[in-house]
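Omission of a single protein chain aside, the complex is shown with its protein chains in their original locations.
== chain A ==
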Amino acid sequence: MSIDVKKFIIRGLIFATPIALFFGISFYVLFTSSELESWDSIVQKWMSDDPVQVGMVYSTLPRYLKLASVLARKPDIIVMGSSRSNQVRAGFFKKPDKFYNAQIGGSTIEDYGIFLNKIPTDSQPKVILLGLHPEFFDNSCRSADTKTIEEEYSQKFGQSGSFKAWEYGYKQLYLDYFGGKFKLKDLSKLGNDSGKIGLNAILHNAGYRNDGSYFDGRVMADLLSHPRNDSYKDTFKNQFFSNEIKQTCPDNHAYAINQVSEFLKNSSSRNIYVIGFMPPLASIINKTIGVDKKYGYIKNLDSDLKPLFEKYKFGFYNFVDFSKLDPEDKEMIDPTHGSEKTMLRVIISMLRDNQTLKRYTDINYLNNLLKSSKNNFFVFEN
């Protein structure tokens, strides 16, 4: 070996050490936090009886995972919708293993059609609970890039998420650390709990449960330890109205209505029964927007959507005004997200006149669940 080669190797190794450390540390954290867990393995773990919480930070997982889970589980009844539908639990139904909450946080109106088309008829559900988030009917909230959505569902199918997570996560991890999103001491929690997949699950007890519903441990712990006083009204208003762009809508929402119409037509042709519901808004917000013309479209949605569902003899329920069931918003997590208990009330309300839904659950059982709940937010221990 020539002197030049030796010099190159020695200097190269010394030079590469900080870079190797840079990658090594991030690899260690991502690996031990299961951020590099393959997606197919996650789907399998979710199907086991052991509770598994998936809160990954460095992968755009939900679209793929939710669809892959539906295909693997072949549930009879699924929930589709945004984060406002994420508290519908498998325990609400007679056969929990035949239910799956396929809601996707940050989803768009286009998700419905794409998601349904990806499910082959032999894996399709019998009933879809379709959460119709008012934002979906707001032009400014619409995704312009259906191609990306399609890719998130299909291109990564069958591939391991590991490399994608690594590609994105190795630097983002450092940026998050320097941004104060976690501390070094937090990393001592890594590898302690095999039921936690992903840094969010490990560090913040936040992630998707086996049944597809979502649990955010940080938020819930805070809500439980700080009982609400009247100041919550201002907080809710601030939270809702500060997101001005996404909460106001031009009158023209024909595109979104058409998307729903197409979805219902498709579902009907595939003999899938759809129950549409507009998730609850906090009563204080509903009262406020009731006098603001800008939000008139939320009221109009009811008359726009109802005929679409009636056409196919599907069910449709509007829970935007939830003031009769929760007048003081005790059970709302925030202005737009109802808790597990809120969603139990939603299901009970629908059960009163929906014969199809009655095949999958029992109103007395649900009422008992409601009565036995130990606090304002949860029905189940886990």
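The working rule: contacts are C-beta pairs under 8 Å (C-beta built on N, C-alpha and C of every residue); 3 or more make two chains touch, one makes a residue touch a chain; residues count from 1.
Going forward, contacts and distances are computed from a predicted model.
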Hidden chain of the complex, named as in its UniProt record, picked from "Aldehyde dehydrogenase family protein", "Alginate O-acetyltransferase", "Response regulator" or "P-loop containing nucleoside triphosphate hydrolase": "Alginate O-acetyltransferase"
Contact set of chain A toward the excluded chain (per top definition): 2, 4-5, 7-8, 15, 18-19, 22, 167, 170-171, 174-175
